[in-house]
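Only one protein chain is missing; all other protein chains are in place.
So, chain A:
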Amino acid sequence: MSKLLLIIKREYIAKVRNKSFVVMTFLSPFLMVGMILLIAYLTQLNDNEKKVIGVLNESGYFANEFVTSDATSYINFKDISLAEAKDSTVSLGFYGLIYLPNESNLEQVAQRAFFYSKDAPSATVLDKLENSITSRLRQERLRELGLSPKEYAEMDRSYNINIETFDGLQNIKGINEIKAIIGGAFGYLIMMFIIIYGGFVMRSVIEEKTSRIIEVIISSVKPFHLMMGKIIGTSLAGITQFAIWIVSGAILLFIGLAIFDIDPASLTKGGGMASGMASGANVDVDALTQNIQLYAQEIFEIPIIAMLVFFIIYFVLGYLIYSSIYAAIGAAVDNETDTQQFIFPVILPLMLAIYVGFFSVFSNPNGPIAVAFSLFPLTSPIVMLMRLPWGIGEGGVPLWQLITSILILIGTFIGIVWVAAKIYRVGILMYGKKPSYKELYKWLKYS
């Protein structure tokens, strides 16, 4: 046991002191935060850029539609021909020109209205323009049917259907996506950790082989202890790195946001803007706050504690399974270039898990595919975590599935570690040509 601790300590220190590891640990948060700030800044810059659009309104309508707002200013041309207006727009460097011809009625005006621009206009600009005209047209058509503008405003109020589960709990739109994203984040974290630190374990094994220290060490300790010590030491280094990233990343992000004076909400505004626009000016403020409360309530109802506990269980088991495979691969080969053939089949189930998670669990967290992949041991650490935000028991993951999945995972863990340890034990003393799968199978039978 004390030897295992010694090995863990050495592996940890060797990893943590490694120059590229140190650089990555301290540079990554800056890079990540820098990237987020850059994106936020550019988005803001993009929003702030005022578009100037010329308006040549020969019709009697739309006097109040094209008024200068935050994002767009409208310049009205008067008493000039269309050709002159086009020239002026170009020479003044405006974004485009709206032309509303002089026709007898609104329908005709709309029919023959044009938007001229240098390049293809952006979808936002066109949407806005079309919305203005559509809204005016509807108002006009309804007025012809005898509806007053006041009644029209009343009529246009938006509507959301009420959603409830069979148990009578109130449900809200979009919460599934939020849950999936939370689950997905956990799953993705596991995958990244396995690929990065599994690779570290593998390279560390190869290093011991190529530096020929391996035989010196296994004349003192059991190969199994060396392998486990390596895996645990490397993962502790990984956890250290992740902790530094999370803490320093959070601090940097707050500092950055404060310095650049970026509204955190602008980072998440994208989706909200479109829906806000669609529901028009008549958003019920009370309904909105009520909705926010509901979202908050739902998110708090995600079993955070349970999720963290299961995250740790799945993370540890999944990581141990995969990193023992990585260690066995490292032992089987002499140099990193030979690893490709063996690594691909290892990454495959991880990728599959992520895709299944995003496509299947998103749409149907308790569907047969989601269930199958959350039981299959090589994908369950990722897929099960994606399902967990829907809760355990009723409405979420049935308890039997959770228990079965963990039991299968533990069984697989024992089996894989046993196989990996055998390959490792034989492989570390083999030099020369790259073994085939058939030879690896033979190694299992050596005592």
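Note that a contact is a pair of C-beta atoms (placed from the backbone, for glycine too) under 8 Å apart; a residue touches a chain by one contact, two chains touch by 3 or more; residues count from 1.
Here, contacts and distances are computed from a predicted model.
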Item to check | Identity of the absent chain, which is to be given by its UniProt protein name, from "Cytochrome c oxidase subunit 2A", "ATP phosphoribosyltransferase", "ABC-2 type transport system ATP-binding protein" or "Gluconate 2-dehydrogenase subunit 3" | outcome: "ABC-2 type transport system ATP-binding protein"
Item to check | Contacting the left-out chain in the complete assembly, out of A:Phe26, A:Tyr355, A:Trp418 or A:Tyr431 | outcome: A:Tyr431
Item to check | Selected residue (touches chain absent from view) among A:Val221, A:Leu252 or A:Val419 | outcome: A:Val221
Item to check | Where the missing chain touches chain A, by residue | outcome: 3, 6-7, 10, 14, 18, 207-208, 211-213, 215-223, 429, 431, 442, 445-447
